[in-house]
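Of the protein chains in this complex, one is absent; all others appear in place.
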């Protein structure tokens, strides 16, 4: 590590990280879960750079998925759940895009998608599960055989295998590995050597990063490596898996970042309202994405008062007493 | 949790924990790795209670394996590595027992055994790997078909499956799940609610505990649950998987317990010397196991001076400058 | 047909949502692991833990296990499922607990459609490749339905939702009834009950067909039948015990004092 302050050349701007590591047509894994630790700044930048034809892979994702779909960057999705919890039981632009045939979806469950990332992380062709036997998740393909061939996807959505040990186990579902072109994630801390620390739930972020061909991390803080190496048990990813580090406070806004800030209920409610109408949504995108030069300008638009309001209690991890209606 | 100080009835003596949860003929998973965090106090107690015919399962184990084998408690072993690092590149009583035909061994690799515990933890019939194709680990069974039947083991050691997705992946090895009757482990801390925290490397302890039908934990300290719940990210196992908690400082001696104490080089060297000769080994067992009433008496025999000498630096985790020849 | 909105007189008047939370919570036994989700499921779990199952563990599929829940989470990834938990697990680890045969995990699930065997649809209406309505998708519902020791379904009771045939089978219930679930390869699990705004439905032990078990006070057999899109056995129905004053106090004052879910 000849230049720790540059994180070995991996420290870069949001603009450069997206331009370098996210290409038209890429398979992109979205970190986080519904309204928590979504890589929102990266998503806004992808929309600003108009990178299209993306193939999204995620277990449960909410806001990042919906903005990418809404901005027209997405062609295909493999997913278990597109929603924002109480703030949008089904993400609105996601729903509209599927109903209009603007995106093609192939459905899995949360555990199935997480296991597919694990298979990629372990570099094995598949993972077995008993989940989904005799359901339409197993019976119905979302992608046609032609699409599978053209997009270099596994030849089958999944395989149902009888117990190969000749025992009493019955059928098992084999889920093909995912190896995304790039994993996008947001972490609380990155060391100046590139070590990543995530606090709170990690969801499948770690498996996604290990499965991916490139990993881009935004973070709340860059800290001295020695601070993170004092307790290696708590670290999530080693430096050698990380390709780009973009230090950006509040880069998950309006989703939450445990111990740093809560989700922004007002922003999420306004988003949902705008998403319901095509015209209103275009205006929303113009106001919050296209006409915003960078993350600093975005935060200025959100405003200090709002950012203070969602600031997390450093012990509990969320904004105690926040008005969440 | 009506009685936190009793850890919901799970707090018990070493004698009772072993008598209740380790039966003749059980499949026993040994936690730790070579000379680190072996559940030694539990192993000595098993020997004292003369519980025999055990079927051991482990990835790499050293001292715990060798004492159980040496004391004649073991009939079968599924394992990747029986050694103590520089203190016994092959564990001596293990080697003698295999060469004499006193135990039957079936060989796997570290990754294979860890994946078998993971399969048990996930409650799936097998895990896939590319490791071991065309080796004797895959070609040669240690256990006969009759033994597999009698001992209720999977019908095959493993299965080699051609790529079920009709792709270019080639063959893959399917490793059958392990579901031990009991997992024995040593942890640094257990909360008074039963939450387990392990510091430093966890090896496959967590997968072993999740795969097992019962879990017995010795620990250096019982601490208030609130202390461990202040940072749930750092905890290894939830209370509902733990059956018995035995608070016993130095219960991993002569193996190391990260941040608490180092391995005991003198004890390990003396052990190896004794293990080479049947008579000397019998004396060793009498002196250090059979004639020792309990763990307190064992520690008194080791002596305070020695325990002070191996005490770990609380930051580095080991005894800095310890004479390890 | 009209549905009752509030039943009984003060101080034990209650809303259908309150009745649902309390009726569902009664299915939880001490020591159960409760796969809770959000919304009314979380109210049910919170009631159960405070009324009859203090040793039950409230569990989120995201990996937050037994958190304090000092505030109500509005999504399963909310920081409020992490605070004071015994462990913050990954998703794979979380589902390994759901699947663990040592643990009696009971899941609360919702859905857009349910059939007579308790199979659930939370994916779409219409043809899967050209849906007229798209929902969120399975999330962890298929996993919990496949792997947990059992599950309980929350449904709004309407003929659009209780259907003869699902548009998409997201979550396995009793499949085609009888022994078909075991034959499919599931070692355990299946739907235990369906809790609606009108009643509690259960499944016949042999045929695994849904039947009316308990009508809420003020609800008739006909109300239920009219809102169910398939033939329903009502011969075994009894009236549900209304919420006790104590159950209502706990639900309102302790579980959701901010009325974020109760509304």
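Order of writing sets the chain letters: A, B and C. Residues in each chain are counted from 1.
The rule is short, and it goes like this: a residue touches a chain if its C-beta (ideal position, glycine included) is under 8 Å from a C-beta of that chain, and two chains touch if they have at least 3 such contacts.
Owing to the predicted nature of the structure, the values given are computational and were not obtained by experimental measurement.
Of the chains displayed, those contacted by the omitted chain across the entire assembly are A, B.
In the complete assembly, the contact with the undisplayed chain comes from B:111, out of B:21, B:44 or B:111. In the complete complex, the hidden chain is touched by one of A:42, A:65, A:79 or A:121, namely A:121. Of the listed residues A:233, A:270 or A:313, the one in contact with the hidden chain in the full complex is A:233.
Touching the chain that is not shown, out of B:35, B:57 or B:299: B:35 (per the contact rule at the top). The chain not displayed touches chain B at residues 32-37, 59-60, 62, 79-87, 89-91, 94-95, 98-99, 101, 105, 107-112, 114-115, 118, 130-137, 139-140, 142, 169-172, 200-204, 206-207, 256, 258-259, 262-263, 312, 316-318, 320-321, 324-325.
For chain A, the list of residues touching the undisplayed chain reads 1-2, 8, 121-123, 191, 193, 195, 210, 213, 225, 228-230, 232-233, 235-241.
Just so it is clear, only the chains that are shown with their structure count from here on.
Greatest Cα centroid separation from chain A: this falls to B.
Of all chains displayed, A has the C-alpha centre closest to the centre of the whole protein C-alpha set.
Distance from the chain B centre to the chain C centre is 40 Å, each centre being the mean of its Cα atoms. Chain centres here are Cα means. That of chain A falls 38 Å from that of chain B. Note: centroid distance chain A to chain C, computed from Cα atoms, is 28 Å.
Counting partner chains per residue, chain A shows two or more touched chains at residues 130, 169, 172, 200.
Under the contact definition stated at the top, the residues of chain C that touch 2 or more other chains are 64, 82, 84, 88, 92, 95, 99, 147.
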